[in-house]
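One chain of protein is taken out of this complex; the other chains stay put.
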Amino acid sequence: MSTSKKISKKDIGKILSQWSQEFTVLVPSKEGNVSKMARWDGKDTRFMDSHRNTVHPVKANFFPPMEEMFSFQKNKEGYHIEPAPPDEHKLLIFAIRPCDANALAILDMAFKDGYEDPYYLSRRKDTVLIGLGCTNPYDSCFCTSMGGSPSDSTNVDIMLTDIGNEFLIEEISEAGKELVAKTEDLQEAKKADEAKAKKVKETSYDKVTRKIDTRDIDKKLLACFENKDYWEKVSAKCISCGICTFLCPTCYCFDINDDSFKKRGARFRSWDSCAFPVYTRMPMENPRGEKWRRVRQKVCHKFEFFPMNFGSIACVGCGRCIRLCPVNWDITQTIESVPEIT
Amino acid sequence: MNQESERKPRILGFLCRWCSYAGADLAGTSRKKYPANIEVIRVPCSGRVDPLFVIKALRLGFDGVLVSGCHPGDCHYQTGNYRTRRRMAITKKFLEYVGVEPERIQASWVSASEGGKFAEVVTKITKELKEIEPNRLFDDEE
Amino acid sequence: MTVTDMSQGKRFFASENVYLPHIAIIEKVIDETPGVKTFHFNFKDEKLRKEFSFKSGQFAEYSVLGVGEAPFCISSSPSRSDHLEFATQQVGKVTNALHRLGVGAEIGFRGPYGNGFPLDFLQGKNLVFVGGGIGLAPLRSLIWNAIDNRDKYENIDIIYGARSPDDLCFKYDLDTWDKDKTINIISTIDREDKSWSGRVGFVPKVLEEVAPSASNAVAIVCGPPVMIRFTFPVLIKLGFTPEQMITTLEKKMTCGIGKCGRCNIGNLYVCRDGPVFTYAQIKNFVSSEY
Partner (left out) sequence: MKNSEIEQRLRQEAKALLEQGKVDCIIGYETGSLKFTTTPLITRNKDDVERLIVSPFIVNNLSVYLTEIKGKVGIIAKGCDSRSIVNLIQDNKIAREDVVIMGIPCPGLIDLNKIELSLGKDRDELDNVTRDNDRVVITIDGKEKDFPITEVLFDNCLECEFPTPREYDVLLGEPCAPVKSEVSKKTSIKELEAMPRGERWNYWKEEFSRCIRCYACRNVCPACFCQRCFVEESEPQWVSPTPKWQDNLMFQVTRNIHVAGRCTDCGECERACPMNIPLRSLTKKMYDIVDEQFHYKAGTDKNASPLLTAYEAAEVEDFIR
């Protein structure tokens, strides 16, 4: 490994300014007290003080709650279709948490598979992810059970580790290496800094106390697919709202709808959720009209179907669904309670 | 200024088929003069009008909404208009609180024989709506 | 083959945007039954009109711009290509809007999507078509395809039913097939009706009575979910193996390309991995998810 760099926390604004020349820099921000990744205002770096993780997962920056796909107008020759202008921002996301970066890798698979999704992929293209290791994970976090960790750098370009007054900077990808090379104001890290970072990573790992066992979970879920009693029990307190799916960093279901305005019309894509009965409702019947079927779909999609199709569980253990659920429906409890194969 | 006075606010009227619709008809056949800017939806009873309809009309860009039914005690279905009264009372108050001008939410009792009253109501509402801005509440789209 | 020519509008980003519809023009509207219409259409773009190709059993997303999109199979046969057809029942927002359209109206079209029927696998086999109601639409595409390539297939049996004589779709086809000595067609209706002299009974029951041989045969089933559910056990009784039973499924499908998430049966997406499945593929989930 090459020698790493470091930067003083008070100089963060300097490197963000440099990066802003080339990129649209997104940092953890608050809007109406709801945190999300949003464009850096160019000055304030206080966002770092309270950033544990954002309410909006980073997916919202690539796959927003709603987006216009194209618009159309009718004239004498008939309909004219105008695709939404491409998003040409080159994004740099600063202080993305390892779980959210891993989630993007999962979304990449889904949106690249078969027909490519131009909206997601055009925004995602050339994005630079600056990861920030967690030193204070939530009690709802369970990344270490999902193949990640508070310092997992697999899917970021540059990894930052909080070593007190400074961040240790590790180049992870080629893009990361290039960016570090042309960034000014970085200092060489000392052996002691690297040792400190190693210690921080170890301590953080142990701070994630929520653990689940996902061995053979796909097989166990397949075996209990028809176990209505189990699924009814598990789903009893679910209120079928969309919070856990909308704010899940790996959920990517959507709906497409048209709208007409005075002069033109447009087709929009918006988030949709398998928790809603209307999601699968057809005029004559609904294959998932009952709550237990919907909860089963949610759990099985993440832990059985997605792994069957892509070889990876579609959950990164960010814990948002547990933190934000109005009734404290806890996916880790569900996974732990899936019956053993008899 | 002249242009402003020429402006014709769009009004959507939900008229009860037993009284107000007939009243509007009478206003027409008896050549009562009233502004031609009201579009009418005939409803079986003013009680059919869900406040949702009123809000949808505003969403669609109508400047004002008129819900009109039979006078109290005259409802063909005994109590429909009483229910309308309660519903419209809270709808008007609530929408005003959210930020909708009260002039946009209108209600009236017009019987089948009150062609004159109908013309008068529409004239008055039109005048009031002319005094406020056109409805751009929901309208930030082209 | 997938058509990737984006004839209208600019090319979107680097790759083509699969979500942009082509514009097609309705050329003919046929009233099939009360509530079901068949639409004949063609692409507005000349080049696409020539280059477009599809397989029997594939579907597309049709839209009335400003109202929305809905998926229907292409009900015409690739062997008859001067125009395309789809049939739909009037059941919701988009289909209501479609049914209001007349000749000359423009609609949006994305597709073709899905796998289509496995023609290679079907060649040289006895084909047993089991259809109900508007479920004949996808079968019809394959039936015409088979008739136009008659030497490639052995016996063709068609068992088709509807609620009443009025609900039988594609009556003009049924008449033609009835006269065709090389195929055997049995139509049935659910309940007795004065105007009906043919068979009476639900499709699965009639299938059991007719009892086509499973030897070197493939059953191709399409109809309302309840009919499909009751047809599988009958076919098994008749000796069909799960690999010999093919169905084409209908689900709510928004994107058509396996992304929006709602049409799955287990890990399979009806739009991407189907809509044509063998019973072997879906039997794990079929009892509870379909």
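First chain written, first letter: the chains are A, B and C, and each begins at residue 1.
The criterion applied here is as follows: contacts are C-beta pairs under 8 Å (C-beta built on N, C-alpha and C of every residue); 3 or more make two chains touch, one makes a residue touch a chain.
Computed from a predicted structure; not experimentally measured.
J.: Touched by the hidden chain, which of the shown chains?
T.: Result: the unshown chain touches A, B, C.
J.: Kindly state which of the options A:I106, A:L247 or A:C274 is in contact with the chain not pictured.
T.: Reading the full complex, the residue touching the unseen chain is A:L247.
J.: Against the chain that's been left off, what residues of subunit C make contact? List them.
T.: Output for subunit C: 92-93, 96.
J.: Against the chain that's been left off, what residues of subunit B make contact? List them.
T.: 51-52, 55-56, 59, 72-73, 79, 82-83, 85-102, 106-109, 121, 124, 137-138, 140
J.: Name every residue on subunit A in touch with the hidden partner chain.
T.: Interface with the chain not displayed, on the subunit A side: 31-34, 50, 52, 55, 65-66, 136, 138-140, 236-237, 239-243, 246-247, 255, 257, 259, 268, 270-271, 273, 276-278, 291, 322-324, 326-330, 332-333.
By our rule, only the chains that are shown with their structure count from here on.
J.: Could you state the distance in Å from the CA-based centre of subunit A to that of subunit C?
T.: One centre to the other, that is 38 Å.
J.: So, what's the distance in Å between the C-alpha centres of subunit B and subunit A?
T.: 49
J.: Enumerate the contact residues on subunit A facing subunit C in the complex.
T.: Its residues touching subunit C are 69-70, 72, 74, 78-83, 86, 110-111, 113-119, 121-122, 125, 222, 225-226, 228, 252-260, 265, 267, 269, 272, 274, 279-285, 287-288, 293, 297, 300-301, 304-306, 308-309.
J.: Okay, in this complex, where on subunit C does subunit A touch?
T.: So the residues of subunit C in touch with subunit A come to 8-10, 12-21, 23, 44, 63, 65-69, 91-92, 106, 108, 224-225, 250-252, 254-255, 257-264, 266-267, 272, 284-285, 287-290.
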